[in-house]
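Moving on, here comes chain A:
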Amino acid sequence: MNEPQAKIEAALESQGDEYLTFRLGEEDYGVDILRVQEIRGWEAATRIPNSPEYVKGVVNMRGSIVPIFDMRQRLGMEVRPYNKNTVVIVLRVKNDRGERNMGVVVDEVSDVLSTQRDRIRNTPEFGGGIATDYISGLADADDKMIMLLDVDKLLNQGQQTESENEDAA
Partner candidate 1 sequence: MASILAVDDSASMRQMVSFTLKGAGFDVVEAVDGVDALSKAKGQSFNLVITDVNMPNMDGISLIKELRGLPAFKFTPLLMLTTESGNDKKQQGKMAGATGWIVKPFNPDQLLATVKKVLG
Partner candidate 2 sequence: MSIDMAQFHQVFFEESFEGLDIMESGLLNMDPGTVDDEEINSIFRAAHSIKGGSGTFGFNDISSFTHIMETLLDEMRDGRRPVTPEAVDVLLRSVDVLRDMLAATSDDGEVDEERVQEQKAELEQILNGKSGEVATDVAAADATAQPVEGAEIKPIGWHIVFRPLPHMLRTGNDPLRIIRELAELGDLKSEGDISALPALSSYEPEDSYLSWDLHLHGDVEKQAIDDIFDWVEDDCELIIMPILPEGEPEVATVSATAAPAASEPEAPVVQAAPPPVERRSKKDRRSSKDRRTNNRRQSGGSSGGGSIRVEISKIDALINMVGELVITQSMLSMLGEDFEMDRLERLNDGLAQLERHTRELQESVMQVRMLPISFTFSRFPRLVHDLSSKLGKKIELKMTGENTEVDKTVIEKIGDPLVHLVRNSLDHGIEMPEERLAAGKPETGTINLSASHKGGNIVIEIRDDGQGLNRDKIEEKAIEKEIIDEDHNLTDQQIYELIFAAGFSTADVVSDVSGRGVGMDVVRRNINELGGNIEIESDPGKGSAIIIRLPLTLAILDGQTVTVADETYIVPLVSIIESIQVKADQINRVAGKGETFKLRDEFLPILRLHKLFGIENPNASSLEEGLLVVVEGDGRHCGLFVDDLLGQQQVVIKSLEANYQRVDGISGATILGDGSVALILDIPGLLRLASETGADSAAKQTA
């Protein structure tokens, strides 16, 4: 078991407001730790034809087929080649039809952040660059600022409308 995973286990037991934090370039992000299913190294995925750029493909996760998204591309950031630190965080995503497992590729996993609810601040308006819709709040950790991602909004959006279109077709 690697270090972040051990921390996850510990965090799961304490049931607090805890976030798994990861890095994309110079920025720190966090996702609700209760949503994290698995952290795995990057391995080639099977490409899905005619899918958006950020969809890297599907992989076999213990017998089920799980899609992998590139977080940088999803958030509209510059693409960077994957390296040995690149990891895939498999998240449980909810929508009105149930729950799905999806993987996101991030530069590296950094830490588990425990924070009080009242220390999370609302998202200020950013100057365009990043889609703030996906960010549920900001948390201070030492002298870093961590953007907390709304996993459901981030990973359901775009797809929802696509499948609705399909249904209508």
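Basis for inclusion: all candidates are chains of the complex that A comes from, given by their letters.
Basically, a residue touches a chain if its C-beta (ideal position, glycine included) is under 8 Å from a C-beta of that chain, and two chains touch if they have at least 3 such contacts; residues count from 1.
Only a predicted model underlies this, so the values are computations on that prediction, with no experimental measurement involved.
S.K.: Pick the candidate that touches chain A in this complex from 1 or 2.
M.R.: Considering all copies, chain A is touched by candidate 2.
S.K.: Contact residues on chain A for candidate 2 in the complex?
M.R.: 44-51, 57-60, 63-67, 100-102, 159, 162-163, 166
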